[in-house]
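Sending over a structure as C-alpha cells; questions will come in a sec.
In this view, the complex is presented without one of its protein chains, the others remaining in place.
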Amino acid sequence: QDAPDTADAATDALNLTEANAAEVKAATEAEADDAAADDAAGGEGSGAGKVLHLGRAALPEEVAAWDIDVRPDGTGLPEGQGSVEDGEVLFSDTCASCHGEFGEGVDRWPTLAGGIGTLADQDPDKTLGSYWPYLSTAYDYIHRAMPFGDAQSLEPDEIYAMLAYILNMNDIVDDDFVLSRENFLTVEMPNADGFFRDDRDEVELPELTQAPCMESCKDTAPEITRHASILDVTPDTPDDGAESPPPMQ
Amino acid sequence: QDAPDTADAATDALNLTEANAAEVKAATEAEADDAAADDAAGGEGSGAGKVLHLGRAALPEEVAAWDIDVRPDGTGLPEGQGSVEDGEVLFSDTCASCHGEFGEGVDRWPTLAGGIGTLADQDPDKTLGSYWPYLSTAYDYIHRAMPFGDAQSLEPDEIYAMLAYILNMNDIVDDDFVLSRENFLTVEMPNADGFFRDDRDEVELPELTQAPCMESCKDTAPEITRHASILDVTPDTPDDGAESPPPMQ
Amino acid sequence: TAGLVPARAISQTAPDPLITEVQPWAQYLGDGVDVYPYGMPIEFESDVIRRNVPWLTAETASSINFTPIHQLDGIITPNGLCFERHHAGSIELAKEDYRLMINGLVDQPLVFTYADLERFPRENRIYFLECAANSGMEWAGPQLNGAQFTHGMIHNVMYTGVMVKDLLAEAGVKTEGKWLLAEGADASAMTRSVPMDKALEDCMVAFKMNGEALRKEQGYPARLVVPGWEGNMWVKWLRRLEVGDQPWEQREETSKYTDTLEDGRSRKWTWVMDAKSVITSPSPQMPIRHGKGRLVITGVAWSGRGTVSEVHVTTDGGVNWHQARLSGPSLDKSMHRFYYEMDWDGRPMLLQSRAVDSTGYVQPTKDVLRKFRGLNSIYHNNGIQTWAISADGEAENVEIS
Partner (left out) sequence: TAGLVPARAISQTAPDPLITEVQPWAQYLGDGVDVYPYGMPIEFESDVIRRNVPWLTAETASSINFTPIHQLDGIITPNGLCFERHHAGSIELAKEDYRLMINGLVDQPLVFTYADLERFPRENRIYFLECAANSGMEWAGPQLNGAQFTHGMIHNVMYTGVMVKDLLAEAGVKTEGKWLLAEGADASAMTRSVPMDKALEDCMVAFKMNGEALRKEQGYPARLVVPGWEGNMWVKWLRRLEVGDQPWEQREETSKYTDTLEDGRSRKWTWVMDAKSVITSPSPQMPIRHGKGRLVITGVAWSGRGTVSEVHVTTDGGVNWHQARLSGPSLDKSMHRFYYEMDWDGRPMLLQSRAVDSTGYVQPTKDVLRKFRGLNSIYHNNGIQTWAISADGEAENVEIS
C-alpha cells in the first residue's frame, strides 16, 4: 500500500451522504450577512479598541482579596495597631533569623536598620530607615512578601507592631510608640525628600546626543587603569568567590 | 559587605603598575594605521567578496575519499564489474531482508522492481526500474547510503553486480548481463525521457497570479465532499492506524 | 451584527476561591535560579511536542516528525519543536570532528574546520524551511486530521551563518562551474544539486539557529540554507560542496522530490516553494472550546518567492473572503502570522485561508492544483486547506465543492 491507495479511499468518501451539509449551508448564509457587516465597519475587524465584552465582573470579595496594595496617602491600610514592644517579640520570632535581632541582617540577608545620613557617603548604607521615602511601602511589602517563603501570612496588628519595631530600631520612633492606621501618616521618614523624577533627558541627553568622535579621539594612547582579574570573583574559575565578594543590592 | 566595597577594591587597582600598558600602547599605534587602511577601502570591511585566505588546501587523497558522487555522464564511476548472477547472491544476502528477494519490498521497505508503464495510471508504481531516469543515480545512491545502516561498506564490483541484478529484476537487462564501468552508459532506463524542467512559471503562474475574487465567489453554497475522519489514520486518536494506512513515498 | 455580540458573561455568583484564598504559589517560594541551567517548557505544556506518524515509514531513522504548528503563535519556531526529517537518523558530529570540503571546478580544493567557518563574515536571516512533502499525504483527499500533520513539515528560524559565495570565493569557482553539489556527513550522505546562481545569491552555511548552536537533528554543527526552496536541499551535517558544470541527478532529485503529473511525465527542479497558508487555530487539534462570541482565527502563511502581502480568510467555504491582519515582521521567505477576529454565532463554518505573495501569486484551491498536476505528484501541495467547524466547535479536515 502506498499514498495513492489512501487517496482512493478518500475519493470514495465523495459519494457519501453528507449529514451536515445543510447545517454548513445555513452557516454559510449567515456568515455572508455578517461579512458584509464587518467589512462595512471599515475592514479592520480585529476588535482592537472596541469593547469586546470578554471576562466577567469581579465580585467585591474578590477585589478585596487581591487589592492589598497600600499607597503613600494611606489608601489600602487596614484597621489595626501594634506597639514597638509587641513588635520586638514578633520580629524576633518571625524575622530575626534572616534580618537579625536588630535588623542588622544575618549573613547576606538584607539589613533593615541603620545607615541614616550615609547616602552621600562613598559607601552608603541603604535601609528601610535610611532610604525608604514612604512608610506605606514597608507595610505593603511586608504584607505581600514577608516573611520570605510564607508571604501573606501576617495579620494587620502584627504588621503594625513589627513596623513600629523596625522604625524604633532606626531611631524614627520612641520605645513606647504604637503604630496604627490612624497615626500612620504622621511618621516622618528621614529620606522622604530624597527622591526626584528622572531628569536624564535634561541633565544627560544634551551631552549624550552629540555626534561622536570617530578618528584620533585621544591624544595619548589609552592605558589600562583597572583589571577585573584583581578582584577575581567570577564564577567558574578555580578560586570562585575566594575574595568574599559582595551581595547584590 | 555590599557592592561598593568591591568597588573600593577595584579603585585600589587603579594605582597598580600596569605591566602590559606598553604592550597595549604599541598595539594601539599599529591599529591606528590599520584603521586608516580599512576605512579607505570604503568602510565595508566585512571581507565579503574578498579572498580571506581561510581554510587549507585539500589533499588529493582527501578529495578522493569524499568525492564519491557519480553523474549521469558516468563521471565518478570506479573501475569494476559485476554479473546478474553474482548480484542475485549478494542482493539476497545484503538487501533482500528489506527490499525482498525480488525487489518487491518487505513490509513498508521500498520496492525496487516492477511498475514499468504504470506512471500514468491512477496508482503509479514508481521503482528504480519504472521511474529512475539515470542508472548513475542508482550506483551513486547504493554506494553512499546502502545497505541502510551500513553505508559505504560495498566494493565497486559488488555494487555493479547488485545493480545488474536489480536491472534484471526490472527486465531491463538479460540474465547473463555483466554491468561494468565500460558498458554503464549503454543501459537504457525506461523512464529516461520522463522528466522535464519545472514549468510552473509558464503553465501555472498565468492562472495563479490573477486578482482573486473576494465577494460572492460561488453561486451555490459549498458542501463538504470529503472527510478526513473517514480514513481515520491520524495518530493520537483512539484507533490509530486502524485502517492500515499507507507508507510515505 | 449587534445581535451576535454577547453581553459580558454572567457574573460569578460565589467568589472564586482561586482569588479569595491565598494560593500556595502566592505564599511559598518557587524554584531558584540554579535549578534549570538550560530551561525546558513547564510540565503543563507536555503535549506541545513534535509527533511522528508511525505508519508513514518503515522505521524512524528515515522518517519525519511534525512541528506542532497548531499550538504555536508568532513566527518563530522554538528549536525543540522544529520538525525533523532524516534519511539515516540524527547523528552526533562534534565541532572538532567537522570538516567542510570544497572541490570540483575550483582553482584550489579546500578544507575548512568549524573554527575556520567562524572567521567568515556572518549574516542573520529568518527563513521558513518547508519539506516539499508537506501536505503531500493530502494530494488525493483529506487524510490526516490535524494542522500538525497536514502542514507541520515546516519551521521558521533565525539562522546565523556565512554566505556560500564567500566560501566559494576562497576556492575560486571556474567559469564552467554552473552547479553546486551539497553533501551531508550522515549515513545517507545526502546530496542535492543547487544551481550556481542560487548558491551565489542567498545560500548560507548556517551554524546557529535562533541564537544558539544548530540542534543535532537540524544538522549540528553546520547545514546548508537554501532560502525559499524545498527543505530537502538544506543539506544537514554539510561536509562537502562540489562545483560542477552539470547537475548530478542524485536520488533525492530524481527518484524523490520530482512531481509526477497525470500523463506520467514528471517535473524536476521544482525547487521554489509556492505561496501557502493554513489556519492553525481553530483546527482539528484546536477545537473552539469557548462557545460562540469573540473568536480569534489565526494561522501562518509563507512564500518561497518573497514576502506575503495579503492573507484572506473565509468562514463560508470561499463565498466571501476577508482580509486577515498580518502581525509581526514581514520578512523575505519567512513565515508570516495572520489573524482574523470575528464574532462567532455558534453555527458551523467552513474555514479557509488564502495567501497572496509579493509577486502576486495567489494560493490555489486543491482542485486547481489537481487540474494542473493530477493526484500523484506527492510534493508541493500548496492547495487551500479547509476545516469544517461544527456547532460544538470541533474542526475536521475536509474538502468542499
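Should a chain be cited, it is by its letter among A, B and C, assigned in written order, with residues numbered from 1 in that chain.
In this section, a contact is a pair of C-beta atoms (placed from the backbone, for glycine too) under 8 Å apart; a residue touches a chain by one contact, two chains touch by 3 or more.
Computed from a predicted structure; not experimentally measured.
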Chains in view that touch the one left out, judged over the entire complex: A, B, C
Subunit A, residues in touch with the chain not shown (by the definition above): 46-58, 62-63, 66-69, 71-73, 98, 107-110, 119-122, 124, 126, 128, 131-134, 136-138, 140-141, 144-145, 148-149, 151-152, 194-200, 203-205, 207-218, 220-229, 231-237, 240-241, 244-249
Hidden partner interface residues of subunit C, rising order: 12, 16, 18-19, 23, 25-45, 48-52, 54, 59-61, 63-65, 71-82, 84-86, 88-95, 97, 99, 101, 111, 115, 118-126, 158-160, 185-187, 189, 208, 210-213, 215-217, 220, 237, 289-290, 293-296, 298, 325, 327-329, 331, 337, 339, 341
Missing-partner contacts on subunit B, residue numbers: 3-4, 6-11, 13-14, 20, 23-24, 26-39, 43-47, 52-57, 59, 61-62, 65-66, 148-153
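Following the convention adopted for this analysis, only the chains that are shown with their structure count from here on.
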Centroid distance [mean C-alpha coordinates] between subunit C and subunit B, Å: 18
Rounded Å distance between subunit A and subunit B, as computed from the means of their C-alpha atoms: 52
Whole-Å gap separating subunit A and subunit C, where each centre is the average of the chain's CA atoms: 38
In subunit B, residues with contacts to at least two other chains: 122, 124, 216, 221-227, 231, 233, 244-249
Interface hub residues of subunit C, defined as touching at least two other chains: 136-137, 141-143, 316-317, 319-320, 350, 375-376, 378, 388
